[in-house]
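Input: one structure, supplied below.
Note that this complex is displayed minus one protein chain, with the remaining chains in position.
Order of writing sets the labels: A and B. Residues in every chain begin at 1.
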Amino acid sequence: MRMRTIEISVGAFVLAGVLAAIFLIVQVSGINVSRSEETYKLTARFDDVAGLRVRSKVSMAGVTIGRVQGIVVDTEFGEAIVTLEIDGAPGSLTIDTGAKILTEGILGARYIGLVPGADEEMLGDGDEIVETQGAIVLENLIGQFLSNFGKG
Amino acid sequence: MEHVLRRIGAETLRWLQGLGRATMMWAMAVARLPRWSDVSLIVRQVYNIGVLSVVIIVLSGFAIGAVIALQFYTQLARFGAEDAVGVGLALVLLRELGPVVTALLFAGRAGSAITAEIGLMKTTEQLSIMEMMGVDPLRRIVAPRLWGGFISMPLLTVLFNTVAIYGGVVVGIHWLGADPGGFWSGMQNTVELWQDLGKGMVKAVVFGLVVTWIAVFQGYDCEPTAEGMGLATTRTVVMSSVLVLAMDFFLTLLMYGDFR
Partner (left out) sequence: MTESLGPDTVGSGAGSTGSVNAQTADYLIEIDDLCLMRGEKVVFDHLSLKVPRGGITAVMGPSGTGKTTLLRVIGGQVRPDSGAVYLNGKDVCRMSRSELFEARRDIGMLFQSSALFTDINVFENVAFPMRVHTDLPEDTIRDLVIMKLNAVGLRGARDLMPSQLSGGRARRVALARAIALDPDLIMYDEPFTGQDPISMGVILTLIRQLNEALGTSSLLVSHDIHETVNIADYVFVLADGKVIGEGPPKALRDHPSRRVTQFMRGDPDGPVPFHYPADDLKYDLLSEDV
């Protein structure tokens, strides 16, 4: 009778809430539950990673092939050590692959773009990308420009 | 001058007394966890408080999501960063607007209804006769509503956020033509499970507790007249709204902190 309809609608309400929560977790915050494929790790040192965050994407030719897993700072050299998680099995990236920190649009999120090399040897799990270019920080750029301008 | 000071003092004491009564009511109602036989009472309250609020939550969620997407899009398009609409929308909703707007609507829809219902029960001596029958109104009337609100508010917030993001998708992608790939990947790359979604839900839980508490107490403590009930209902909405906004500020400061 009436209590039955109430119970059914409460059940539907709770179910809708749970489904909405799953949507927010998976689709919005991007936790990929079905991600069971193989990945391997690479590290890269950058002189500046400003704006890069954990789980920022790693892409090559505009296609996402991995994500940033961790960022730590090496205070001795004043560099940031970024751990990258690359999808698939090792053996597809050459050892002279370059890594750049790029920006989506002018104000968009920072990401790492990989530039393919030409070497025969391939990067393995845990290897380091040597060829890196840090984030272009607008202030530095402007500062440089102004000082050059002043000299000239 | 002395007169004014005395008034302030008396008002403060009265306010403190009210807070004390509210705390005692809350503690005595929640002290004993619900028994199995109380579950049907709580289910009924989840219906009254939660299910009956779904329509207003869904409609407002869609409207707010759509309007945020519209505003972000027009502003961001000037920098060619239309893809950031998704990020902005998700962050604004999950962190702030979702819990806050849901709580405000919740106070207006469910909070006032709770106050009016309990106030009516008090005015018509239903609470009193229940006590005389050996049934504790704190357990029978107050506790199920506190639990019902506690359960409903986070669910409503989640629904609100989801519908609002859908509203943003409709306007941003389907209407204005933002790139769906950039929209979603930007959102997924930036939004963090705990930092954004989790902390937003913490707010929702806190707001749910406080709004239901205020609503139940205002009804339980109202003056048992028609006028008293009206006043109590107004007070519920005003107090909840002000407190939700104030608490939101402090919770943001506390959880996201470090703004200096």
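Everything below uses one rule, namely that a contact is a pair of C-beta atoms (placed from the backbone, for glycine too) under 8 Å apart; a residue touches a chain by one contact, two chains touch by 3 or more.
Not measured: the values here are computed from a predicted model.
The complex has one chain that is not drawn here; which of the drawn chains does it touch?
Result for the missing chain's touching partners among shown chains: B.
Which candidate, B:Thr12, B:Thr74 or B:Ser128, sits in contact with the chain we can't see?
B:Ser128
In the full complex, which of B:Met25, B:Val46, B:Ala113 or B:Ala143 touches the chain missing from this view?
Touches the omitted chain: B:Met25.
Just checking the interface: what residues of chain B touch the absent partner chain?
Where chain B meets the chain not shown: residues 21, 24-25, 28, 120-121, 124-129, 131-138, 140.
What we mean here is this: only the chains that are shown with their structure count from here on.
Where on chain A is chain B touching in the complex?
It is residues 3, 6-7, 9-10, 12-14, 16-17, 20-21, 23-25, 27-31, 53, 55-57, 64, 67, 104-109, 111 of chain A that touch chain B.
Using the touch definition up top, name the residues of chain B that touch chain A in the complex.
Touching chain A: residues 40, 43-44, 46-47, 50-51, 54, 76, 79-81, 83-84, 87, 90, 94, 152, 154-156, 158-159, 161-162, 165, 182, 184-193, 196-197 of chain B.
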